[in-house]
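All protein chains but one are shown in place.
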Amino acid sequence: MKGNGAGIVSYGTYVPRYRISPDEIGRVWGVDGVAMGKNLNIHSKSVPSPDEDTITISTEALRVAIARGNIDPREIGALYVGSESHPYAVKPTATIVAQAVGATPNLTAADFEFACKAGTAAIQVCMGLVSSGMIKYGVAIGSDTSQGAPGDALEYSASAGGGAFVIGKDHIIAKINATQSYTTDTPDFWRREGQRYPSHGGRFTGEPAYFRHVTECGKGIMKAEGTTPADYQHVVFHQPNGKFPLRAGKMLGFNDDQMRYGMVTPWIGNTYSGAALIGLANVLDHAKPSERILVVGYGSGAGSDAFDVTVTDEISHYDHSIGTPVQKDLEEGISINYSIYAKFRGKIRLSGE
Amino acid sequence: MSVARFWRETLRRYNLGASKCPECQTVFFPPRSVCPQCTVHRKSMTKMEPCQLSGKGEIFSYTTVYEAADGFEMQVPYVLALVKMAEGPVLTGQVVDVDPKEVHEGMPVKATFRKLREDGDSGVIHYGYKFAIVRSPTASK
Partner (left out) sequence: MREVAILGVGQTQFGELWDRSFREIGIEAGFKALESSKLSSKDLSALYIGNMASGAFIDQEHVGPLVLDYSGLAGHHIPSVRVEAGEASGAMALAQAYLAVASGAYDFVVVGGAEKMTDVPDERGAAIASSTMDQEWERVFGASMASLWGLIARRHMIDHGTKREEFARLSVLDHENGSKNPLAHFRNKITLEQVLGANPVAEPLGMLDCAPSSDGAAALVLGPLETARKYTDTPIRISASQIATDFVALMHRRSITTIDSTVIAAQRAFQQAKTDPSHLRLAEIHDSYSIGGLMALEDLGFYPKGAAGKALSDGAVGTGGKLTINTSGGLKAQGQPFGAVGIAQVAEIVRQLRGEAGPRQVSGPEMGLAHNVGGSGATSIVHILSRVN
């Protein structure tokens, strides 16, 4: 699918400030957390404060994007929030975010859910609306405050954060040349209605799920665009941990240098719907005009969305001084112990609740 | 709290909608329909102009709260502050993600969007402003 002129006008991210290490989580469950962290290539993961959720994270990320791009929020014609941790089962995240950034009432808005790729799916929808001329700006947000069940392997990685992308046709800092998806029915990870924590198929989440979809999708878009890994300065994958994307990258023929900026999970954990988008944001924080970026998202259940992106000259005038650069979120944070983490994440229930 | 009671303040709580007196130019938050500065009320009555706060301000006074206001128990200890906004008005709000020992008078802060309270597990969630410390925007490398 060709981009037809659609591209990224602006972007913003938000990552909660608290961090917990695999070592600290392992200490509680009698697991060698250091080894676990090494195995997953995760040094720390972000933890949302009790007053943060997907709605607040999405709003903060979008406010940064709007400010950086100097965008009039009333010109946003569509706003979609992709997440698997929408605070309401019924009642859109998107309406609250739209209201909080001043984009209401003349826009269409909806919540997306496709495990970790709901945010990239939202970008595709925005591309269609923008390139067809139906709207001036479309906003795609991928944001989550995901939880692993206490003691589950997911607990070492599931974190919180989000990225917001404003898609448009004019003054784009990066052109989306093409997008492609690869979708099958693959039950690797799910959460049933009413359940607090997700379930997963253990090692089944690897080969038949993540790797198959990411590599097939990546190969597919490069074939369609007639490119090879050497044509890209940067590559970003969905990153459920710090190890899968490295392996997927090698399988497709990318080197560590190309993956350098797209990798964020080792320091902030798996932000689910936010992961690929925060990775892309970090690349854009560092990218230079005419550099080419390959993005391959992944969502369990399962599917991959790939994007072939070229940075434009506009990025030289883009105001990076607003908001927090991703790099800073990778380097900084407030370390907490498991007790505070458990309290913050509602794993401790107060009486009377 | 009823749904409508919170919902009707959304513009103020989400977006810091304020008002300005056309006579003396003083900005008020929350918005007022009459200016308390201009002694002749008729001058400002029905003439107050809507405006918006930038969200930037600095800490005027602060306290670390150990006995929480109801609904804030999970955040104890939390910092509550009076924040003098760039446009003039002073707001009451929490300062988030900060070691209480770090907080001082004059500290620059900016409004951030957070959950204010939830009406239990099944009720609506109320959102609004809190304040975050302004940290240097550039990464160290």
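Per-chain residue numbering starts at 1, and chain names A and B are given in the order in which the chains are listed.
The rule is short, and it goes like this: a contact is a pair of C-beta atoms (placed from the backbone, for glycine too) under 8 Å apart; a residue touches a chain by one contact, two chains touch by 3 or more.
Quick caveat, the model's predicted, so the values are computed rather than measured.
The missing chain, though absent from the view, touches B when the full complex is examined.
The omitted chain makes contact with just one of the residues B:Thr46, B:Thr92 or B:Ser122: B:Thr92. Take subunit B: the residues that touch the chain left off the picture are 6, 9, 13, 30, 36, 60-70, 72, 75, 77-78, 80-82, 89-94, 100, 105, 116-117, 126, 128-130.
Here, only the chains that are shown with their structure count from here on.
Centres computed as Cα averages put subunit A at a distance of 30 Å from subunit B.
Touching subunit A in their complex are the following residues of subunit B: 10, 14-15, 73-75, 94, 96-97, 99, 112-116, 120-121, 124-125, 127, 130, 135, 137-141. Across the complex, subunit A meets subunit B through its residues 16-18, 49-53, 55-56, 59-60, 63, 87-88, 91, 96, 99-100, 102, 321-325, 327-328, 331, 334, 343-344, 350, 353.
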